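This is the structure I want to talk about, given as structure tokens.
The chains shown are only part of the set, and none of them has been moved.
A, B and C are the chain letters, set down in written order, and residue numbers restart from 1 in every chain.
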Amino acid sequence: MNTITATFLIRCPDRKGILAAITNFFYKSGLNILICQQYTDVTRNQYYMRLKLDLNGLPCARQELEREFNEFAKQYEAKWSVHYSDYIPRVAVMVSKASHCLYDILVKQREGVLKCEIPLIIGNHPDLEYTADQFRIPFFCLPVTKETKQEQEKKVSELLAIHHIDLTVLARYMQILSPEFISKYKNKIINIHHAFLPAFQGSKPYQRAFERGVKMIGATAHYVTEDLDEGPIIEQDVVRVSHESGPTELARIGSDVETIVLSRAVKAHLESRIIEHENRTVVFSGASGM
Amino acid sequence: MNTITATFLIRCPDRKGILAAITNFFYKSGLNILICQQYTDVTRNQYYMRLKLDLNGLPCARQELEREFNEFAKQYEAKWSVHYSDYIPRVAVMVSKASHCLYDILVKQREGVLKCEIPLIIGNHPDLEYTADQFRIPFFCLPVTKETKQEQEKKVSELLAIHHIDLTVLARYMQILSPEFISKYKNKIINIHHAFLPAFQGSKPYQRAFERGVKMIGATAHYVTEDLDEGPIIEQDVVRVSHESGPTELARIGSDVETIVLSRAVKAHLESRIIEHENRTVVFSGASGM
Amino acid sequence: MNTITATFLIRCPDRKGILAAITNFFYKSGLNILICQQYTDVTRNQYYMRLKLDLNGLPCARQELEREFNEFAKQYEAKWSVHYSDYIPRVAVMVSKASHCLYDILVKQREGVLKCEIPLIIGNHPDLEYTADQFRIPFFCLPVTKETKQEQEKKVSELLAIHHIDLTVLARYMQILSPEFISKYKNKIINIHHAFLPAFQGSKPYQRAFERGVKMIGATAHYVTEDLDEGPIIEQDVVRVSHESGPTELARIGSDVETIVLSRAVKAHLESRIIEHENRTVVFSGASGM
């Protein structure tokens, strides 16, 4: 499909007639609605909408469309953003030593499943330079210690800025980022935690899963917030294990789940299917590939 | 929620502006849209919509609303139906000897999970009269042989008519219904097949699953059509098995899946969440309980 | 299969030749080994074994076999128990108001899936007397308040003793039992917790799951210990949910998982497939129905 599209993500207090009002706005603009997904959270009286529009036949500049929609949105106290299909998001991947999540992202990017560019990979260890090289992606090794953390994060920030990064993926980057760093990238950093949150927050989840004797292990992808492992959950999955699996084996079994959960979350973000509000996410279905 | 609602199920050829047109129709009728779910099948150029409306403030008779919508729908060549929340569907359950699906339906009806009445149970064996008695539901034992089939189905039809049955559930009713019978109840009979269709159509699926050495077994709920086990699928699920399970054990493990799959399908039907077209179903999400 | 069998559950420090030694012991006793399952926990150097023996041809009294095995076991510092297939375990079910787990246990007992007798049901509310009546099982209503707890538990204990209860199942019995009570029934009380432990320990797990925005919900069956929701886990499972489901809907979706997880755990216990040690369980496969 070569159609250029615009995807609007909208959140506002729920109100009678809101759906008709919004669809009419775009209908009058001459834009065809390709997809319309919505959800009403009755508990919090919030209305969420994802609209994908065919931009063919847009009779004005995009800025004008945005300005008009902004005026319209004010009446409904709506928060909104728009994402154009001809802009390819730029993603940085941060890693430590484990390669499985990184490989999966690189392969899926290469195969066109993840529609993004990956201009750089940052590791706090040199181990995965080999993998970056395989895919011809610049690798920056920025080791970090307690003492150098502030400085290291400053360098990371510079790299993200220089490369115009839209999304940073922590693909088993085993470091805790400082609140100062995180605060600059709200809903722009996705982490994979190797447990089924809120179970086993913090370190060594597989060891603790073994000790607790759980019968399934899982993984959780979430936006990073200042509260460790407390950020809004985007995706989770689990796999069945038995008493036979020790901690090492749990880690191996879990790695496939981590890989899949992280790439699903990144895909949802890249396709503008996520609206975050009050630490919960609305993740619209992407089953149609759109 | 004591609100009385109307649920419209609509299918029509896809067309620009269709969403705005329909939502406007109801907006102008003064009816608040509680839920709007839609799906466009680009392959077949079909548009599907489920709309749930708050009937409070309906300024006219329901018949009038329906008549007006019918006029409106003609322009779009739309097929549609409407279901009111204050009408409780009436369900007949047909069984043979296995009780697990029947129990689950009776319990879920009693608990209010399946919003329906169950005025009768029909068995071709007397075994489950005990279960019907437990729940104080009339049980009709109508044995069937090759010779008496036509006559037996006539009696079944009469019972369904007398009791104003809206939906018949074959809860492991191990008989094949005749095309004549089936043709009278298009999309009004739900069957549970104890295999993951289209694998293991026909008889003895667990035996054949064992012989084929599959590593998962499943169940499929579908509307009954004249082609055995070829009707439109509503719901499926599977469970992992291993080489250790013989045919009997597969049947026991499978029974939990049959139970869950059938009750999910019946629930979707009772909540007017299914649109069937050309042997495929669109099943709108019921996660919100609506 | 009308064979009478004995199932030995054995745990001892791991040692070279242990498997050959045990199998030889029974071979020399003239008993055929139908099933031999084992597991070595290398972390804790523990060896676990489940042996199912055909008792036909036992040339001595059972007591004599047990005495001889006990002598043999001493050399290996083995803890063991034996369960005979002609003894039908007696199970008490404790409930509050929710009926789904109770119904499933009663139906599976009736269908022969759970091989046990259920001589009584105890409720702290009268709601489920109706269900008990449906299955012709005595129902004891023992309400409990903070003040009457000690006395109520005394009555429960008496009922369990009088009815020679082997296993007590808390089928959504929403009360916390006192340490005094629990200490009398080590690994003899199974509880279903409506969350994927260790996530959402304690009360209102579905509400908290909604607030945390998890993408899957689960249930956990465990032996009850003095530490609330900290007992050894027997079985867990989960189901996918989305942002669309509010707390009430999560509870409804979760009820099917609770039901299945609890009955799997009870089945494993009744089939003598569980060995507990240091708050972890070894649950041997029951896929073969044995």
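Basically, a contact is a pair of C-beta atoms (placed from the backbone, for glycine too) under 8 Å apart; a residue touches a chain by one contact, two chains touch by 3 or more.
Given the structure is predicted, the values throughout are model-derived calculations rather than measurements.
K.L.:
With 3 identical chains placed here, how many copies of the sequence make up the full complex in this file?
P.N.:
Total copy number for the complex in this file: 4.
In this section, only the chains that are shown with their structure count from here on.
K.L.:
May I ask you to sort the chain touch graph into line, ring, star, complete or other?
P.N.:
complete
K.L.:
Taking shared residue numbers divided by all residue numbers at the interface, is the value for chain A and chain C over half (same) or under half (different)?
P.N.:
same
K.L.:
As a quick test, compute the distance in whole Å between the mean CA positions of chain B and chain C.
P.N.:
Computed value for the inter-centroid distance: 36 Å.
K.L.:
Any idea how many Å lie between the Cα centroids of chain A and chain C?
P.N.:
41
K.L.:
When you check chain A against every other chain, which residues touch at least two of them?
P.N.:
If we look for residues of chain A contacting two or more partner chains, we find none.
K.L.:
Can you check the complex and tell me which residues of chain C touch chain B?
P.N.:
Of all residues in chain C, those touching chain B are 99-100, 103, 107, 110-111, 113, 134-135, 241-242, 244-246, 248-249, 252-253, 256, 260, 285, 287-289.
K.L.:
Can you check the complex and tell me which residues of chain A touch chain B?
P.N.:
Residues in contact with chain B: 16-17, 19-20, 23-24, 26-27, 32-36, 38, 40, 240.
K.L.:
Considering only the defined contacts, which chain C positions touch chain A in the complex?
P.N.:
Per the stated touch rule, the residues are 39, 41-43, 196-200, 210-216, 218, 232-238, 242-244, 246-247, 279-283.
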